[in-house]
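For reference, the structure discussed in these notes is given below.
One chain of protein is taken out of this complex; the other chains stay put.
Presenting subunit A:
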Amino acid sequence: MKSKMRKIRRYWPLYLMMLPACIYIFINNYVPLPGVSLAFRQYNFQKGIYGSPFIGLKNFKFLFASKDAWIIMRNTIGYNLIFIVLGTVCAIAVAILLCEIRSKISKKIYQTCILIPYLVSMVIISYLVFAFLSEGNGYINTQILAKLGMNKISWYNEPKYWPVILVIVNLWKNIGYNSIMYYAMIIAIDKTYYEAARVDGAGRWQQILHITLPAIKPTIVILTLMSVGRIMYSDFGLFYQIPMNSGTLLDVTNTIDTYVYRGLMQTNNIGMSAAAGVYQSVVGFILVITANLIVKKVDPESALF
């Protein structure tokens, strides 16, 4: 107790600095928690949250009601897995390449260029994509396929291309931001390791494999664990805006977020939306715990908690 008091007295400015964030998290993440009970009620505006009648799990039914249920889960989790794996690999690759660039100016230029897409809204990106893929006037159809003598493709009606398109768009958009994190870790690595390695005759590839990657492993694990926790959430803009909400593509573009949005957009049933949110959080929570357990087994030092 005494030592704790001493700690507080010694570090109080740090605690004080933490306070606003704590208050924010408390208000934003903890105060609304009782609202979870909405997922189990038939919400009535006049009766309020606690006055509305309980209806058990009925609100959850629509998530599993149709044949789409499994398609949605497959898409949500499948795309996210691809994004996590490819995203991490590409981000690390880009970060390593950036570190290899000697000229300060070109380094800055590259960094900025790959970061810009991250700052652009999905709605705008959807029109950039549309400029490429539009059936009548799109760049690919008029400038590439036509000149090669191939038939036009009605991109927004052909599901088979979209897994690839979505992955490309997502990578293009997020790679800059993700690589910054790794880039920061890599430049923090003590240069003497590399010097020693070079003296021992290690090539570039061996340096990366035996120095860079092990050094940034904890970051990789933490970032991946955090993404795994959000595996049930999908980027709404990516799956709704980019395919222009085309019905024919739903088999490959429908994720839990777009499904909930489409289903409840007209009826705005608060209980059912809450149910979807609760379901996403619970699955996300379980996945993080499991992933963390696995990491703990394999490599206790990298585990989150």
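Just a few scattered comments:
As a convention for this text, a contact is a pair of C-beta atoms (placed from the backbone, for glycine too) under 8 Å apart; a residue touches a chain by one contact, two chains touch by 3 or more; residues count from 1.
Just so we're on the same page, contacts and distances are computed from a predicted model.
Per the UniProt record, the absent chain's protein name among "ABC transporter substrate-binding protein", "NADPH-dependent glutamate synthase", "Transcriptional regulator" or "Spermidine/putrescine transport system permease protein" is "ABC transporter substrate-binding protein". Residue in contact with the omitted chain (choice from A:58, A:74 or A:230): A:58. Among A:88, A:219 or A:248, the one in contact with the hidden chain is A:248. Mapped onto subunit A, the interface with the missing chain covers residues 13, 16, 19-20, 23-24, 42-47, 58, 61-62, 65-68, 127, 130, 134-136, 154, 156-157, 243-248, 250-251, 254, 259, 262-270, 272.
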